[in-house]
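A protein chain is absent from this complex, but the other protein chains hold their places.
Residue numbering begins at 1 within each chain, and the chains themselves are lettered A, B, C, D, E, F and G in the order written.
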Amino acid sequence: MNQDQLQALLTKVQQGALAVPDALHQLRTLPYENLGFASLDHHRALRQGFPEVIFCEGKTVLQVVAIAKTLLRKNNALLATRVEPPVARALLRVSKRAVYHEAARVVAIAPPKLVRRGAVLIVTAGTADIPVAEEARVTADIMGSKTDTLYDVGVAGLHRLLGQQERLHDARALVVVAGMDGVLPSVVGGLVRQPVIAVPTSRGYGAHFGGLAALLTMLNSCAAGVGVMNIDNGFGAGCLAHRINMVGEA
Amino acid sequence: MNQDQLQALLTKVQQGALAVPDALHQLRTLPYENLGFASLDHHRALRQGFPEVIFCEGKTVLQVVAIAKTLLRKNNALLATRVEPPVARALLRVSKRAVYHEAARVVAIAPPKLVRRGAVLIVTAGTADIPVAEEARVTADIMGSKTDTLYDVGVAGLHRLLGQQERLHDARALVVVAGMDGVLPSVVGGLVRQPVIAVPTSRGYGAHFGGLAALLTMLNSCAAGVGVMNIDNGFGAGCLAHRINMVGEA
Amino acid sequence: MNQDQLQALLTKVQQGALAVPDALHQLRTLPYENLGFASLDHHRALRQGFPEVIFCEGKTVLQVVAIAKTLLRKNNALLATRVEPPVARALLRVSKRAVYHEAARVVAIAPPKLVRRGAVLIVTAGTADIPVAEEARVTADIMGSKTDTLYDVGVAGLHRLLGQQERLHDARALVVVAGMDGVLPSVVGGLVRQPVIAVPTSRGYGAHFGGLAALLTMLNSCAAGVGVMNIDNGFGAGCLAHRINMVGEA
Amino acid sequence: MNQDQLQALLTKVQQGALAVPDALHQLRTLPYENLGFASLDHHRALRQGFPEVIFCEGKTVLQVVAIAKTLLRKNNALLATRVEPPVARALLRVSKRAVYHEAARVVAIAPPKLVRRGAVLIVTAGTADIPVAEEARVTADIMGSKTDTLYDVGVAGLHRLLGQQERLHDARALVVVAGMDGVLPSVVGGLVRQPVIAVPTSRGYGAHFGGLAALLTMLNSCAAGVGVMNIDNGFGAGCLAHRINMVGEA
Amino acid sequence: MNQDQLQALLTKVQQGALAVPDALHQLRTLPYENLGFASLDHHRALRQGFPEVIFCEGKTVLQVVAIAKTLLRKNNALLATRVEPPVARALLRVSKRAVYHEAARVVAIAPPKLVRRGAVLIVTAGTADIPVAEEARVTADIMGSKTDTLYDVGVAGLHRLLGQQERLHDARALVVVAGMDGVLPSVVGGLVRQPVIAVPTSRGYGAHFGGLAALLTMLNSCAAGVGVMNIDNGFGAGCLAHRINMVGEA
Amino acid sequence: MNQDQLQALLTKVQQGALAVPDALHQLRTLPYENLGFASLDHHRALRQGFPEVIFCEGKTVLQVVAIAKTLLRKNNALLATRVEPPVARALLRVSKRAVYHEAARVVAIAPPKLVRRGAVLIVTAGTADIPVAEEARVTADIMGSKTDTLYDVGVAGLHRLLGQQERLHDARALVVVAGMDGVLPSVVGGLVRQPVIAVPTSRGYGAHFGGLAALLTMLNSCAAGVGVMNIDNGFGAGCLAHRINMVGEA
Amino acid sequence: MNQDQLQALLTKVQQGALAVPDALHQLRTLPYENLGFASLDHHRALRQGFPEVIFCEGKTVLQVVAIAKTLLRKNNALLATRVEPPVARALLRVSKRAVYHEAARVVAIAPPKLVRRGAVLIVTAGTADIPVAEEARVTADIMGSKTDTLYDVGVAGLHRLLGQQERLHDARALVVVAGMDGVLPSVVGGLVRQPVIAVPTSRGYGAHFGGLAALLTMLNSCAAGVGVMNIDNGFGAGCLAHRINMVGEA
Partner (left out) sequence: MNQDQLQALLTKVQQGALAVPDALHQLRTLPYENLGFASLDHHRALRQGFPEVIFCEGKTVLQVVAIAKTLLRKNNALLATRVEPPVARALLRVSKRAVYHEAARVVAIAPPKLVRRGAVLIVTAGTADIPVAEEARVTADIMGSKTDTLYDVGVAGLHRLLGQQERLHDARALVVVAGMDGVLPSVVGGLVRQPVIAVPTSRGYGAHFGGLAALLTMLNSCAAGVGVMNIDNGFGAGCLAHRINMVGEA
């Protein structure tokens, strides 16, 4: 409930247009819906610009479907992440507008007549980092950002990146995804003046410790202006890139 | 053997009603029963109010069944945790009174005529935390506590929790279960004056490290009066909540 | 602002006794006071039964003194923890009622006419665990619990503990403090039916890793009903023990 | 050397206005200056909008002073971080325009006639987090952002934050600084739609492990759109916040 | 090659009974046999009292069988550990004397006419620790120690252990195996004066970290005289217990 | 683009033989080829003496085959590592010259008429370390080094190694592969004066933590002149050994 | 209280020679003495062959002196470890028989007419490991073992150890102390058939992590029959070596 709504409500009470118990009820709750196993936050789209997103790991197919249906009753867009094929098949049956982005493990329903704006560039160090990058790209796209990609340009062949510096400079926000040594965000961060979001991936072995090595590299980046996401968190990176991309938009 | 029993025993020896070797034998042992692979503590119910609980991980079906049968010969209640379906089926054949709580992975036999008292509230941050929460709930319930639940009220939509503060205040003990960032116990702990038991879950990925992240969040909670359990330890939380709930009961 | 206060406020608005802007202001804020470097929560005592506690580490002497003075203007009790001697001396000058508990590193002002109730027992494994134990004891005491202690009864000489089992059974809540291997809470937890709060200390060396070893021991305790605090967190243990001790009190 | 400069250079070569060896020299190097112990990047201001920043830890006073003097010959602004008092005194002698921000441990020289724009809000959970927050604030300020602060509003007294939600909504970028359990960024991230930069601090003890606990909390935040910095990295947060603040600016 | 053999060899060279090249050859090598993928140490039995033991993890069935056959050509005993059923079946075909100890995952051939001596006692905290305990027991047994067992006597029911203290005192060496909190070796170590070998097991969950918690507990044991083995290393414990048991034997 | 090529290009521009836009294009890029999911570095062979190597983990069969075909269009050699059998079968169909080294999990195509030079010795502590050792051996071989092996000579039977010291001294570079305690590189490093490359393997259990124990042993080696590779990184060790072996070659 | 004493007590009760309350008192307690801050275990010498040992870290000088005086009233020997010089000076004033072993940081009073038996050999890898080795040596010596030393024979110069193998074979128990890579116990363990006690030290830097690297090396030792102590735990090693040395003694 925002400032204006609160003022309106209080004025109604003052004018006798709203009974105290009813006002009390409204003041106590923002809209959410209880499914027993889930409390769905219908205020999310109003507050943050996009409905609640379904993180599918750890939920049953039945739970995911029930949540999706409930959300779609109040919203015209949907994003579900970490979607394994059986869950994807079930979600595709929920709505004809649903699309399964397999590489990204995402099922998405774009808002109708979505106009994409600005410029988010997604960069990866290697081929195996692409699933995480695609999760970021689809997320930013569905929220309303124009996106572009630059994949497999790690520092083992630095000229692949240096040859495309202009594409780096054309973006409003950059997402840089890397596993192994995780050095690409430091290199990109040294070249540009825009915000850089670094995403470590679990790609690697041995002393990589499931992405910990790349994560630490990025947290300790010598390049300033680099924010770091959790390992494999493409969704979070896409969401943050979109929010940055929207800064300064009316 | 408690103080009174010890005094009685010594008095019998003094009176010649008990031979020294027999007294010697009784003084040396509290009741337990040796199955070779298990030494069952029949004194547990007397000492701690509930019989020995069977933790099924790492035990064969045959071992679990043998332990259950032996315990049931001396006790009228049973609790088995971490019960996979094949073990559950075997236990249901041991007693008609046994109930399988599938979400909680628990098989339980309630003591006859159990009167549940007090109020334990189980709260979760997300849907995927429910199995651990249910293990806590069933445990507290079978031991004799009244329980209630409040699921999926994490801080991404804070109004879901704030809208139900009275239910928080009505409990005598709260169990707060959370994975991911594990912040919910800090928020709940800042709102109430009752004891809060925080349970981290292994739900998460990447730098979550199997629940370590949530565990550390909870151990470092800014809110005072929060005790922490091992990751996914719903049983321990339910047991502790029950004991707190019983403080001050005759 | 609780339910009753909210209803009263709305009724006043309805009756014209309170202008909308004033109501708006009150609805937006619970009482706190801004010192620039600190936002003091004057609602804390009402909500949780004791005023905000000052954790002195990382604060300057001037900051601690300013916070203490501000808190004392609205409260009649004070607790400051992790108090180094120079801070203690400054605090003792703030109020004649202030007492410095040196072993506990605590400065405390008890509420006038405090009646201590119930029974909290503080147990330590070794002599070097006493400072943490004393922080717990003073905290529980100042909040209104009767406290007792049982120090240096670790398992290297188990009979020291077994010989005093009745004192264990007489408490409503137990705090067990241990460094090194941290095994004492498991042993105590196996003997009693009351809630046990385990506090690892940083006492130890080598693979103790500043208390991590003892912490892990306690989190993995075989004994049910044991809640764990952060390493050296005597304050938190005392606060939780007090809250448990108060369960069932009118 | 950017695209336009490169084209100009090649055209000069084509026109005979630049000899091949000279062109070769220019193509091989961007401007930097070698002090033996440091290679100063004079291209930094052109490329990233602010001159190279001096991280003083691990450098001698003499090295810091020599670097500062060299940078000031080519730039009209300066930022030195992690400045201990002796280094600060030496830097203040280098230029009369230099200012020592003691809480932030920063020495700064603002560019002449700097016009600050946009809105960056710095939030802390506690008083002891202020030094890191101030490092972020001074950094964003000196780079050209308008800044504001909201200190000591952690979740132990949640109403302190909820009462000032509008100030959260008024910012273009938020920096949220927290030690201990590090939960504040999750709570703020659940309330706003702007980019949130989370900065863990080393404030804490025991299982806080020098800030690791707070870092992990933030990386695992349930709230989307939160980017994380290294522990105590106020400078990086300020720089990233400034860059985000500048997105969409002409 | 020991001192006496070396002296004999040199005397032969002096006497012309051994040519220099032959002496050279003998001086350079102790007996071992090269299978390409394995260099079998035939000197082991002479040097350490038992032939080389086959650790089967990471070896193919063919490799294990080839190694076993080669060892049996020069030795009359065999011990293979971490034996999965297919490997066990293959080894049982190698020799009719081979016995598969399934709980211990060991295949063993005892030396003919082995006389077992002394007394090694194997103790476990729980039922699930028995596989590791059995690996220790079979190892000590096959090397020539008399063994006895005391299983499932953890501290949750301390009287089970205290009631059998005399069996503890009767052993020459004790192996104490425990998972979860790993506290049993500390308790046993406080009761006896013999050497205690502590073996942590991977039994546990959450913050047990695959046995790390129990390992750290044991390394930090308050009880003196406790040596620790790697997690789940029953073989090593059995071998060390046997060696201790043999101290003072002719 | 090297120094000579750059000078030639500029001269052509000066002479009007190359238009500015074409020069601009050439100056911006070194050769690589974009497959969408991969940017293949065709400059690698020129720059580092061997074409880009395919690390197959995390790539689909289709991706690996497409990369292999593209690389083979510009190069006459190929190395693919971490090749599971289905990938191997697909690669063998790409070229008749391809060979699958199963133990090493490598598919390789040697350059025609490759002359192998120098001497690289690969040593292992145990049989289970051989797969990693073979990856190193095949890598060094295909790049042009003569290789030899000495397997299963760990310190449990030290004479196996000491008896073959001359083979150690005959190599120009040594690769020493060990799991478990990882001590062999320290022992070899104390015996020779050549560069030693230590490779920890994930072979082990319990407190081995997937190779971390062996890795730390090697990083802390008392023997000087030992460089360490990531856990199980046979490829990197073979590559580094080859490069060392080539030092001083015309 | 042992079996015989218990029987005697019960017989006295039967005969009326002992009143029930007195028997009750005796049955409840083994001898210990309460100093408030310490509960001294006077039963220790009877039970384990040597009085309680004072670990001085974390205790004040006054506490140490009070404990020492109390112990000396009931025992004729004393061992205090981790003794800093001021504590040492205070202890030397407690008894003229006290000796300060400075390198070992130990103050000891040997029992009168102590006859040392058997053979314990203490080996170190380097010079800096000697303080820990000396703590072990003095401990074993004061408890009644003959001791010998072999210092600075690490594997960087393996011949220093191999040249003295007979001294290894002459011991009944070996303590091997090493920092850095911690490989020496593996090498010694491969040469002997006696029990080997490995002690990691905190000597090292970087990825040594305060002794963790050496500790892990030892826990993963390829050599069988090696038990491991906590980092820098010379006392524990000396105590265990003594107990092993006494096995088989009348």
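Following the convention adopted for this analysis, a residue touches a chain if its C-beta (ideal position, glycine included) is under 8 Å from a C-beta of that chain, and two chains touch if they have at least 3 such contacts.
Worth saying up front: this structure is predicted, and the values here are computed from it rather than measured.
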{"item": "Omitted chain - touching chains that are shown", "value": "A, D, E, F, G"}
{"item": "Residue touching the undisplayed chain, where the options are A:218, A:231 or A:244", "value": "A:218"}
{"item": "Which of G:93, G:117 or G:160 contacts the chain that the document leaves out", "value": "G:160"}
{"item": "Residue in contact with the excluded chain [from F:12, F:69, F:97 or F:243]", "value": "F:243"}
{"item": "Contacts of chain G with the absent chain, listed as residue ranges", "value": "126-128, 130, 151-153, 156-157, 159-160, 163, 179, 203, 205-208"}
{"item": "Residues belonging to chain A that touch the chain removed from view", "value": "125-126, 154-158, 180-183, 186-187, 189-191, 204, 206-209, 212-214, 216-224"}
{"item": "Hidden partner chain, residues of chain E it touches", "value": "6-7, 10-11, 13-14, 16, 20, 23-24, 27"}
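In this section, only the chains that are shown with their structure count from here on.
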{"item": "Label of the chain whose CA centroid is most distant from the centroid of chain B", "value": "F"}
{"item": "Where chain B and chain G are represented by their mean Cα positions, the distance between them in whole Å", "value": "40"}
{"item": "For chain C, residues contacting two or more additional chains", "value": "126, 156-157, 191, 206-208, 212, 215, 219-220, 224, 230"}
